[in-house]
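For this view, one protein chain was removed and the others were kept in their places.
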């Protein structure tokens, strides 16, 4: 029995205006939610309404609009605190997205913590966002980034990880919760706990997990966690960094500007407390109204049911795709999110992407900003379908038919 | 004769849905555009429509939505190039806002350029966004930030500036074009040229100028220029950095992540060319649709007429406010943008702000993120009214009446 | 004026007092008056040490312990903030630390001024109340562990 009845799915689909889009005379099959979500109408409307009634710069204004806008903004901080189970609201920092969140940690905590010859451990499947910032900062400090090797099934080698922790001067572990390239759900608690036991700090890249599962940063025990609103049915240009308050407090500022200061003068400037110390300049203050609506949507449907439905779609897709000869699915981890990545014998992923697009099917092709992962599995790129709560089995059937058809053309 | 007929003004006002808002039973008089613009309906609609029809992550996608979204995104880059008269599109970098733009330059170019004992010159009236990033980076490099002193009328002391240029090891001049605190339009070309003659790099903070006047970076001769979309009838969370290509090319990356790389591996990563090198992660890709609509709006009305109208409002406001006893206007520069900042004898700016808010009048009060400027003029804050093309003389009359009324209460 | 004894009684008194005002202007004028009546804070207590952070208006708070009670002296540079500070002092000063720590302070809501206590306000008031409660909480905890 399916998680949702056909009527429920139709109702959910009806809430996403873009799903009535037609591409090349075919209805759009959007199988690219891991790159960026589509948004329900209520998210679009919330931001439009905010701009029609409440738009004003936040934090310093005494007038009504500014007060109202600030309340929405700071109210979202409370809500993200609850979503993540953070122990205080000041542990939530507003950023542009996962990438900026990780850069913030690398440029402040990372630079503070890393000395010559120190090591940052990052998974072999990391998105570039959780690798390159560490490389840049490590290079500057004379430190280095080493990989936690991946196994053939798309999981990380936990034994090798513990050996690395024990044999190298590791200061920080940067690890994804869910792989955007393969879909692997890593047992990230184990990795965090192993680091914690050794006094090593941890950052979890939650870009692909927070939108798809319940998560509690205190239970997880990580020091930092990052995710993006645009992958969670929410607005673009908004993301969140969770950081343990004790660490945030000891971190120097990064970007300077309005709002993050206490007193400014040419003879010396002092800084505000976290989270404001890390929020310089006018934020994307229209976004919180949209993020609230996105969280409402998720709560209305229910995170558990969303996850269950995505899993159902994954299982269906994997079963159907496995029937195709010359198709190889990358990643067979025991736990996977709604992401399936595959390669076709003799067909370049770019050609496949172009063909599927002609059939109205939107998949992502290429290296998925995870070149080391591609290298690990000996491919230059893959074809990736990723699912959201609004996808259907018949869209997957179209994908399967499309793949079979294009194989004929290219072989 | 006024720049616009009453009918034209009514028509313009009709395009801004927020102007029909009622605050405390009075129609909203929004006199806080220098903090953040209001947006015409077409901007709101453009972003909503984009999300209903085209939303998808940009740059790497092969599918239709991603292609269309990328075209809007990169098309805006071309348009900003034309707006600023930049010599190539690659000189335009997308950021969150002016603050991030300046931080980007400070953290890359600044750190590269500044050595021990070197000097950054910044105006005494700078917004914290154009001061604090330099202080942070200078401190790290053993360099320092010195001020270009302001004169009593709210202009900068050009002679003192030249003396500083000649007597100190100045590497970078960071200067605002228009003061958000006082409204002064600085003769920024002169300051830029004086630095240029001495081989000193220049960054112009255009946050308050680009939205209000025509400007050509090549004529100006500056190396960098920053501004924010949200102050230009546009979306929040979007801003632009112009940088001379030659300099951009020689600058190291700052934030790492997707899109800014060439090849990534654990053994070494190489970076993309500018502007992409400086654009890590998923951008706020919904914003360009809104920014296009905002630029359409400005073009429809005409930048010259907007500037002329704002000047008209400034003149009217200054004349009316000068009639009030116990009111002192700060800043009497020969050229001023649509910003008037004042203090009231015996009345705290915060009290004034609260009172005016009760009367439906939205002004900004406080230090306007320019504490050194406040210190220079011996105040802890001011009351600031700032104008946009939709404001009216009668709103200014309400401000004047409000001020007179509140003076009675407090004196 | 004989001050009523408990926090709740004092709050009720204030709510009744404000019931007279229909107009925001009258209400604000009254608040300003209350501020003027606030006991003068000695110049040396205007030091940074006693300053409560607020971006727009400044607040100074000086708590003195008297047995298990806390007496507050306070000031602000803005008139309306000062009036609100006066209200807070009137309600909380001289009360037992435990009562202060636990006071819900709903009266601001009932007189339609709740917004001024919002942490999103930059007037320093919310921070002041937070500090009053922090002091009180610390003392109450001390009392408890001794008793």
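Each chain gets a letter, A, B and C, in the order it is written, and its residues are counted from 1.
Heads up, the rule we're going with is that a contact is a pair of C-beta atoms (placed from the backbone, for glycine too) under 8 Å apart; a residue touches a chain by one contact, two chains touch by 3 or more.
Only a predicted model underlies this, so the values are computations on that prediction, with no experimental measurement involved.
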| item | value |
| --- | --- |
| Displayed partners of the chain not shown (whole complex) | A, B |
| Selected residue (touches chain absent from view) among B:41, B:74 or B:397 | B:74 |
| Residue in contact with the excluded chain [from A:89, A:328 or A:348] | A:348 |
| Identified contact with the non-displayed chain, of B:29, B:62 or B:172 | B:62 |
| Residue numbers in chain A that touch the chain omitted from display | 24, 347-351, 353-355, 358, 365-367, 380-381, 409-410 |
| Touching residues on chain B - with respect to the absent chain | 59-60, 62, 67, 70-71, 74, 262 |
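By definition in this document, only the chains that are shown with their structure count from here on.
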| item | value |
| --- | --- |
| Approximate Å spacing (C-alpha centroids) for the pair chain A, chain C | 45 |
| Chain B and chain C: spacing of chain centres that average the CA atoms, whole Å | 39 |
| Cα-centroid distance, chain A relative to chain B, in whole angstrom | 31 |
| Where chain A touches two or more other chains at once, by residue number | 60, 62 |
| Shared interface positions of chain C, touching two or more other chains | 55-56, 122 |
